[in-house]
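Handing you a structure now.
Complex shown without one protein chain; remaining protein chains in place.
Chain nomenclature is as follows: A, B and C, assigned in order of appearance, with residue numbering initiated at 1 for each chain independently.
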Amino acid sequence: MDFDLTEEQSILKDSLDRLLADKYDFEKRMKIMAQPDGWSGEMWNAYAEMGLMALPFAEEDGGLGGSPVETMIVMEALGRALVLEPYFATVVLGGGVLRHGASAEQRAEFVPLVAGGELKLALAHTERNSRYDLNHVETVARRDGDGWVLSGQKSVVLGGDAADHIFVTARTAGDIRDMNGIGIFMVDAKAEGLARRSYTNQDGTHAAEISLDGVTVPAASVIGDPGDGLSIIRRVADEAIAALSAEAIGVMEKLHALTLEYLKVRKQFGVPIGAFQVLQHKAVDIFVALEQARSITLYATMMADSDDEDERSRAMNAAKAEIGRAGQLAGENAIQLHGGVGMTMEYAVGHYFKRMTSIDLTFGDHDHHLRRLAERGGLFG
Amino acid sequence: MDFDLTEEQSILKDSLDRLLADKYDFEKRMKIMAQPDGWSGEMWNAYAEMGLMALPFAEEDGGLGGSPVETMIVMEALGRALVLEPYFATVVLGGGVLRHGASAEQRAEFVPLVAGGELKLALAHTERNSRYDLNHVETVARRDGDGWVLSGQKSVVLGGDAADHIFVTARTAGDIRDMNGIGIFMVDAKAEGLARRSYTNQDGTHAAEISLDGVTVPAASVIGDPGDGLSIIRRVADEAIAALSAEAIGVMEKLHALTLEYLKVRKQFGVPIGAFQVLQHKAVDIFVALEQARSITLYATMMADSDDEDERSRAMNAAKAEIGRAGQLAGENAIQLHGGVGMTMEYAVGHYFKRMTSIDLTFGDHDHHLRRLAERGGLFG
Amino acid sequence: MELRFTPEELAFRDEVRAFFAENVPDETRAKMSEGEHLDKDDMVEWTRILNDKGWAVPHWPEEYGGTGWDPMRQYIFLEELQRYPAPSPLPFGVNMVGPVIYTFGNEEQKKRFLPRIANLDDWWCQGFSEPGAGSDLASLKTRAVRDGDHYIVNGQKTWTTLAQYADWIFCLVRTDTEAKKQEGISFLLIDMNTPGIEVRPIITIDGGREVNEVFLTDVKVPVENLVGQENKGWDYAKFLLGNERTNIARVGMSKQRIARVRELAAKEMSGGRPLIEDPRFREKLSSIEIDLKALELTQLRVVAADAKRGNTGRPDPASSILKIKGSEIQQGITHLLMQVMGPHALPYHEDIEGSNEPPIEPDYAGSAAPGYFNYRKVSIYGGSNEIQKNIIAKAVLGL
Partner (left out) sequence: MELRFTPEELAFRDEVRAFFAENVPDETRAKMSEGEHLDKDDMVEWTRILNDKGWAVPHWPEEYGGTGWDPMRQYIFLEELQRYPAPSPLPFGVNMVGPVIYTFGNEEQKKRFLPRIANLDDWWCQGFSEPGAGSDLASLKTRAVRDGDHYIVNGQKTWTTLAQYADWIFCLVRTDTEAKKQEGISFLLIDMNTPGIEVRPIITIDGGREVNEVFLTDVKVPVENLVGQENKGWDYAKFLLGNERTNIARVGMSKQRIARVRELAAKEMSGGRPLIEDPRFREKLSSIEIDLKALELTQLRVVAADAKRGNTGRPDPASSILKIKGSEIQQGITHLLMQVMGPHALPYHEDIEGSNEPPIEPDYAGSAAPGYFNYRKVSIYGGSNEIQKNIIAKAVLGL
């Protein structure tokens, strides 16, 4: 067991941190957020040049063959800077579907484009009534000759505003909540019959509501077995949870650091407020939560490429639940310790708090994952 | 609405407090606990002389016609002194069965004896597998001519060590967990076929395991309808919860007061430890929990004699859940703030902590009542 | 001891309920149910309805328009108001500056300001907080220098709630810079139209504009706008802040919000059934309900104790419990409401910015996350919960 980064990993971390320190401080981020798209194409290209888009893909597909540890390193850094570009949607979600579901031909066609920063992806899976249940799919795919015709509504499609291609899940057979009978279809965002309404999320990231009204999809755009897409979605969701956990660590690091700094510089009653023992202990609570969350994220990262679905899913339940709990504690206490100033848009800490909150609501909140873990018999059961 | 005691209530409270201050301080209680029975017959007679045993019974039955408020006043005082005599078992539980289930003849015979302190009662309802489910009764009552024959096992019969007569619940019909088919039978503790093993509880009170092996009960000793004892048991249990909540308030008052005193006199690093802000805030947490628990106890007391079973039971769910939560917080923090000394038998605070813990385990713990309340649709639902 | 409402109190409650049912504008009620912000017109309209009925300033002395209700009736009125839900009277006039004026102001000030507060002819805002002061309110720096018949005021106030609507602001200003920090403060009433006043919005993390910065540059304030004595303003401020805490439990509002959570959780699905049937969810909700029921009784105990002492306006220090538990409960409910919406709480609905695009579905999800963000304030303002615990430790526990 070894918790040190390799030399390559250290270089990756340092260069990304340097890039973001240089180009993505709080002021610059506010400016990017105010742009029409709400994210920066220039930064997108910079990430691609650094190889971030190619990172998790196999070398034979045109990627860099990175492991979940590399993704963890990147996501932590993106979390620390509250990056707005759709890396998670394109590389983790879209890339995950490509890696785990796509055929060799599909990978040969699309991985190089993603790796080069030329293609943005999204995963349209959540629906109005699905909440966090991955098997709940009402959108319908009807066979039409060799191809398929999709109809339905998808909600909160992360990065759906910017995506060139969207992976849409749809029911090819069975009832709304059946495990079998879910297909994944790669749809051009400009396809006829696809309408998207793009918007900003609470945390400044972007998403879209997507409606599909008789969108035709050729056979070549089906990902994997059109009756068994759920196992792919589950795998991608588990990797997404590991990645989001890592992002959350970056966010919590900043919540912690900003709060600590504030406690040291802010004076009240003639002393820095960090001299008050109650506030010290609350800062310690944040620190402990951060370190415990960091530990569970390491565990999730270790398990992210496990082929044992049961063990892997339990690990992700545990991680996402812990991240949700620790993140809420850290976020709420960070705001409380800042007092009124923490409530303002002008100050960074509130933005970290909002991102932390959004992460809890993405791919299942604390309660959802705790329930699932308990239903599965627990972590050691 | 009026939270003041009436003059009679004030007299009751003051005289009981005076009696206990005089005869039941911590040292004297330790001596009583060390006696063979573990409780004091002398005190029992003193309570009877004060009229405490007669308090809740109707005047026409030989009682004083007291309301739940009077019971609350008494139980709070008993809680403050950690009284060991089986008042709760005899007057609240046994007396409750008499008041709500017994016939006029039965009341005429037994209420004056209880009121005079000459008769001790107990309720044998809990069984090995019943946990907190009032409808779970495995003990069997078989018809035998006009009377009944009881067989089975009863666990943790509070005051069962001292009781002269024991109210035993037994199944007259139906399956183990049916709502209907539960009878209540008044059994002489010396009846043939009844064996009891008496013991001390964690908190110094006493109980017994009771086994019934073909105990015959005449028709005159059946309480109410032998097929519908559950409604009586529920009513008694609800009153018991209100009474236990009041006792818990007395216990928590002392946990709070002892802790506050300790914070003021105990010095460390050259100052009273009550000067440390973190310890101050923990003391405040105990205080807030106490006051909230006091409020919910007032609510339970208000609802204890309601005939609306649903509304009454929800109130008791709420009260017992809150008492459990507040009591755990107060007890654990009181020990923590005392440090090592709080862990010793020689010091009072640990005994209050143990009684508080026992109360949570009696008639349903926090989790049980929260679950029941939620199943019923909540408090305002 | 009588733990139920008296028949007279119940009759009063029915009267209040009936009045609300007939008189609260439907749109106002709907906005409050959905957790949306009210605009100025909503507040003015409703206040005048109340004032016509004689209920706009219930707790004021009858000579200034009060109702003469005992504290229990005042409690019932506010409880029913919040629960309906209808807007509470604007606190800056009715609960803050009004009582200061009728207690410490002169006759002319009473005549001039009190009727206009009751009718919301004047919208007041509060000029206490300053940048950098936080819980240490008395460290304020805004100065007022006497110049003939006027004070010349310079300084900056912050966290000024709804100053964008305000006609008047009541300010704490430093009139003696030599004295100890509490002893050189005066209480001034300032017309917001006076030259030299600038209001800048502070946008909060929920996207709302509730609070502002107020800059005062050479603002000329007539000396007749001084309340009470010069350099005694801290006493009046303490009196005012004491009043502020009495209504902070907001039991009625929390009951209304819980009903809303229950309603929406019955619509939203989780694991193939309504979320309200999920054991964990419903137990969390019930747990808050229990806390709230206890708080309601705690509030009633405080009210009853007030009634016995006579309504001195000085709160029981135990009322800090109301602030602590009240804010915990309110925050817990906003978190639950956001959880109900799940992923649909993520989109930011720009309704308050006046967008005319149709809302992202479901429309009632829009206020869930902003409500959670916004309500972090309730454990911060009016003396943070940490300060409240300090108060209890000192004033109640004697530590």
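The rule we apply is simple: contacts are C-beta pairs under 8 Å (C-beta built on N, C-alpha and C of every residue); 3 or more make two chains touch, one makes a residue touch a chain.
Because the structure is predicted, anything quoted here is derived from the model rather than measured.
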| item | value |
| --- | --- |
| Omitted chain - touching chains that are shown | A, B, C |
| Sole residue of B:Val156, B:Val215 or B:Leu379 that reaches the chain not shown, by the stated touch rule | B:Val156 |
| Residue among B:Thr71, B:Thr90, B:Thr126 or B:Thr172 that touches the chain left out of view | B:Thr126 |
| Chain C residues that touch the omitted chain in the full complex | 279-280, 283 |
| Absent chain, residues of chain A that touch it | 1-6, 9, 69, 260, 263-264, 274-275, 277, 280-281, 283-284, 287-288, 291-293, 295-296, 298-299, 301-302, 318, 321-322, 370-371, 373-375, 378-381 |
| For chain B, residues in touch with the removed chain | 126, 128-129, 131-133, 136, 155-156, 177, 197, 199-203, 207, 209, 266-269, 276, 278-279, 328, 332, 335-336, 339-340, 342-346, 350-351, 353-354, 357-358, 361-362, 365, 367-368, 370-371 |
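We take it that only the chains that are shown with their structure count from here on.
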| item | value |
| --- | --- |
| Centre distance in Å when chain B and chain C are each reduced to the mean of their C-alpha atoms | 43 |
| Distance between chain centroids, defined by C-alpha means - chain A, chain C (Å) | 39 |
| Touching two or more other chains - residue numbers and ranges from chain C | 386, 389 |
| Residues within chain B bordering two or more other chains | 277, 281 |
